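All protein chains but one are shown in place.
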Amino acid sequence: MPAFLFVTVFLIYPVIDTLRISFFNRNSTEFIGLDNYEYVFTNSTAQSALLNNVLWLVLFTVLAVGLGLLFAVLSGRVRYEAMAKAAVFIPMAISFVAAAVIWRFMYAYAPEGFTQIGLINAAGTGVGLEPIAWLVEHPLPYTDVTLPGPLHTNNFALVAVGVWMWTGFAMVILSAGLKGISTDILEAARVDGAGEWQIFRRIILPVLSPTIAVVATTLVIQALKKFDMVWVMTAGNFETDVVATLMFKQMFNFSDFGRAAALAVVLLAAILPIMLISIRRFRAQEET
Amino acid sequence: MMARKLEPLLSPADGFLPRLRKILSRWPLHVILIVTALLWMTPSIGLLISSFRPATDIASSGWWTAFQTPFEFTLDNYSDVLSQNRMGQSFLNSLIITIPGTVVPIMVAAFAAYAFAWMRFPGRNALFIFVVALLVVPVQMTLIPVLRLLTDLNMAGTFPAIWLAHTGYGLPFAIFLLRNFFGALPKELMESARLDGASNMRIFFRLVLPLSVPAIASLAIFQFLWVWNDLLVAMIYLQNPELAPMTLTINNLVSSFGTEWQLLTAAAFISMALPLVVFFALQRYFVEGILAGSVKG
Partner (left out) sequence: MKTIKGKLFIGLVLIAVVGLLVTACPTALPANLSVSNLSVTPVEVEAGQAVTITVTASNTGEEEGTFNIPLEIDGDTEETKSVTIAADDSTQVSFTVIRPEGGTYTVDIFNLSGSFEVTGEIGVVNVLGVWGGTELENFQAMIAPWETETGNAMGFSGTRDLIAILTTRVAAGNPPDVAILPNPGQMITLAADGELVDLSSFLDMTAINAQYAQGWIDLGTTNPLTGIFMKAASKGTVWYNPKFFDAMGYVVPTTWDEMITLSDQMVADGVAPWSVAVESGAASGWPATDWIGEIFLHESGGDVYDQWVNHEIPWTDPAVKSAFEKFGQIVLTPGYVPGGAIGALATNFVNGSWLPYTDPPGAAMYYLGSFTEGFIAAQFPGLVPGEDYAFFPFPTIDPQFAGAVTGAADVVVAFNDNPATRSFIEYLASAEAQQIWAEIGGFISVNSNVSLDAYTELAALSAEQLTGATIFRFDADDQMPPAVQSAFWAGILEYLQTPGDLDGILADIEAIAAAQG
């Protein structure tokens, strides 16, 4: 099986190496047991990165899957389907370097009284609101309320970019799944006088659920290893670090391969329960 | 496709007034779709408009002001990007990297996914969990050990190295997605084929593949996009600027202080052209969904 050969070389071998390194000191010369894991769970920066990942996991996955599903189902009913789908798909086709440029046009901040070149702040100041440094600030927009933990404005701003990019992914895969639903069933249901909502609940959703699960799992994994966008837009500053950016910093800025490896192992461990659920579903699928 | 779309228009039973009534009765659907689509397009439109503006304007006023007089539009950004001496070569390089980098992993994954879905062998589920868990391994973690290996094999800095790399990185998701679609195929179909004495190979090529075209098409789009837009993997494994894909060449447009980034606006659209062609070429597998026709309008 060539698949296993590839996977072994490019992924399994690095994983085993990573696991080993995570028990060693910064340059892998000395065994230090669980010290690196202690760092992951007790250091305040690492904790904040873990919490940010939880926010990504929930918000990013729910929004991207939800909007993707909405779009896949609804746009099938209109004449301009191809255009509508292309609109949602385009962000996926843009490299993240360009995406960072785009969002610079959206989030750009200038102090009050200066020309706003960011669309959101221009709209905000246009209706008399104060400009907001979206990628820096923590309080809820236009208020003095600062929510705890990962619920900061700049985190939300980053998640929004993620959702913008990945909804197209969810939409395309779900649309491919929709192709598997037989026309006859839908026609029959319509002839029987079923409403569109009922058709969605009773017919589309059950058939689509395995695909939804696949998309959701993929997005959860994306959320867990989110790196590019955070790195390009804030580099994890202002408490927007996620596990992957912190890992990158530990590896390349701080040359602490032990801690970086420990963070990677934590990510890997986080995914296992999700995979177990997914396998159980596959088994159930086979038995029916 | 066109004919089917036009049909309701030509249908004599579909007079103007009933159609108008139908459209009006469905206005929430249109509002939701159009508003969302516009919202999604806004950043990209901003980028598109900016790509036609002079650099000094981009930096000093919002892109939505571009239509106020005096108009100042320019093709400079595009001509600057296209006149880079290696742009043509790097477009070819991108193709050389992307085509095998898309086809090979999908082929390999299709076999593997079939095995996971329809063949019984010990440790199947454990192996599958493991393969998919690898999805979460950040690419950055794998760079050093893999580059060391490729260097030892004297392959670093060659196209085969990057084909292998993209195959390795693309496989877990491809296997995961395809195994799911394959598994959802009607079981009776498989069993009857087996009863007819069809071999696994025959079932795979004659039954599974044709039935899974939409899934493979959507997978192909994403694998294509990821490889096409990849910067990091090419940077590490390719090294030789002669072999550099477009992403690297475009990256070199920006100075170390980040100035001249306005060229990225034009570069983004130039490099996006091909992926969009691929999207529109494959769209019939996920656009014009099953709901088309009867309820359109």
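Note that the chains take the letters A and B in the order they are written out, and that residue 1 is the start of every chain.
Here, contacts are C-beta pairs under 8 Å (C-beta built on N, C-alpha and C of every residue); 3 or more make two chains touch, one makes a residue touch a chain.
What you see is a predicted model; the values in this text were computed from it and never measured.
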Residue touching the undisplayed chain, where the options are A:113, A:148 or A:193: A:113
Among A:77, A:179 or A:249, contact with the omitted chain is made only by A:249
Check each of B:72, B:191 or B:242 against the chain that is not shown and name the one that touches it. B:242
List the chain B residues touching the unshown chain? 55-56, 59-60, 140, 143-148, 150-152, 156, 235-236, 239-242, 244, 248, 251-260, 263
On chain A, where is the contact patch with the chain that was removed from view? 109-114, 133, 135-137, 231-232, 234-235, 237-238, 248-249, 251-256
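What we mean here is this: only the chains that are shown with their structure count from here on.
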Within their complex, state which residues of chain A touch chain B. 1-4, 6-7, 9-15, 17-18, 67, 70-79, 81-98, 101-103, 105-106, 115-119, 122, 164, 167, 169, 172-173, 175-183, 186-187, 190, 196, 210-211, 213-214, 217-218, 221, 224-225, 227, 244, 247-248, 251, 260-261, 264, 267-268, 270-272, 275-276, 278-279, 282-283, 285-286
Using the touch definition up top, name the residues of chain B that touch chain A in the complex. 5, 26, 29-30, 32-34, 36-38, 40-44, 46-47, 50, 59-64, 105, 108-109, 111-112, 115, 125, 128-138, 140-142, 145-146, 149, 164-165, 167-169, 171-173, 175-177, 179-181, 183-184, 187, 214-215, 217-218, 221-222, 225, 229, 231, 247, 250-251, 261, 264-265, 267-268, 271-272, 275-276, 279-280, 283, 285-292, 294-297
